[in-house]
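Note sheet for the following structure.
Right after this comes subunit A.
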Amino acid sequence: MLTVDAIDTYYGEFQALEGVSLKVEKGQTVIVVGPNGAGKSTLLKTILGLQKARTGSIKFQGEEISGLAPHKVVERGISMVPEGGRVFPDLSVQDNLRVGSYNPVARPNAQRQMEQIFSLFPILSDRKRQAAGSLSGGERQMLAIARSLMSCPQLIMLDEPSLGLAPLVVNMVFDFIQQMKKEGYAILLVEQNANKALKVADYAYLVESGKLVYEGDRDSFDKNPYIKTAYLGL
Partner candidate 1 sequence: MLEELLMAFINGILLGGVLALLAFGLNLIFGVVKIIHMAYGQFVMLGFYFIYYFHTAWHMPLLVAMAGGIVVMGLLGMLVQLLIINPLLNAPRLNQLLALASLIIVLENLAQVLWGADYRGIPISMPIIQFGDIFIRSSYLLAFLGAIATLGILYLFLHKTYFGLAIRSVAQDVEIAKGMGINPKVIYYITLAAGGALTGVVAAFFIPIYTVHPHFGASFTLMAFVIVVFGGMGNLMGGFISAFIIGVVTSITAVLTSTEVADILALVLFILMMMVRPQGILGAKA
Partner candidate 2 sequence: MKRNSTTSKIITVGVLLIIALAPLLATSEYMVHIGTLILLWAFVSTAWAYMARFGLVSLGHGVFLGIGAYIPVMLFNYYGVSPWLGMLAGVGAAVLVAAILGYSCFRFGLIGDYFALVTLAMAEVVSLAIVACREVTGGSLGCTLKASVGWASFQFDDKRYFYYIIFVFLLLALYIWRLIDKSRMRLALTAIEESELAASSMGVSIIRFKMGITLLSAGLTAMGGVLYAQYITYINPGTISGVGVSLSTCFKAILGGMFNIFGPLAGSAIMVSLEEYFRISFDTGFLGVSEIIFGVVLLVMIIFLPKGIVGSVSEWLNKRFGVARS
């Protein structure tokens, strides 16, 4: 479904990604783990078109999307949950969700989609008129995830959804990711919290300083001695 092939991304002169390739198949959950500053967020931003890849190709459902503007990429069915549950703080919860359905493909279904989301997240329904900035960290993360569903995506990319959340809330977030997985969304999840992420993963990549250093399915990841000591804390 998504094929990233040998992309290089730069911030000015600084190279953030070096020849990164990865694949996400339909309905699959793929995780990218690695330390802070390894380029995980940059990877997502490059796929979405917020950053330009200098070389390499990004194909989504067989079509080249590298170099497209973000709004074109979103239209094709990729959505992103930004790091730290970044929502629009002065917009109401409802308006935040509505922004998610801005693209012309999603707009006709917006009302139905929003009702579904409210049944899925009753807490958001209760607070739909409240400013998003008044929500708690966990609620904000939920809202950011819910918002990404509004664009009728086929692939959802999540950037560090557990960042800065209490353990109990992290569990909730991952339960929800599990649920999205069951509903058939393809998921590309970027996480520092490798333990949690591996539990939902079908396939995993390890990125260090902008380069892919290891890839494999969940079992091989679990068993790799380097990953065990460095990332799983075992």
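Going forward, contacts are C-beta pairs under 8 Å (C-beta built on N, C-alpha and C of every residue); 3 or more make two chains touch, one makes a residue touch a chain; residues count from 1.
Regarding candidate selection, all candidates are chains of the complex that A comes from, given by their letters.
What you see is a predicted model; the values in this text were computed from it and never measured.
Only one of 1 or 2 makes contact with subunit A in this complex, and that is candidate 1.
Residues of subunit A that touch candidate 1 in their complex: 48, 50, 69-71, 74-75, 79-80, 82, 86-91, 95, 98-100, 102-103, 106-107, 147, 151.
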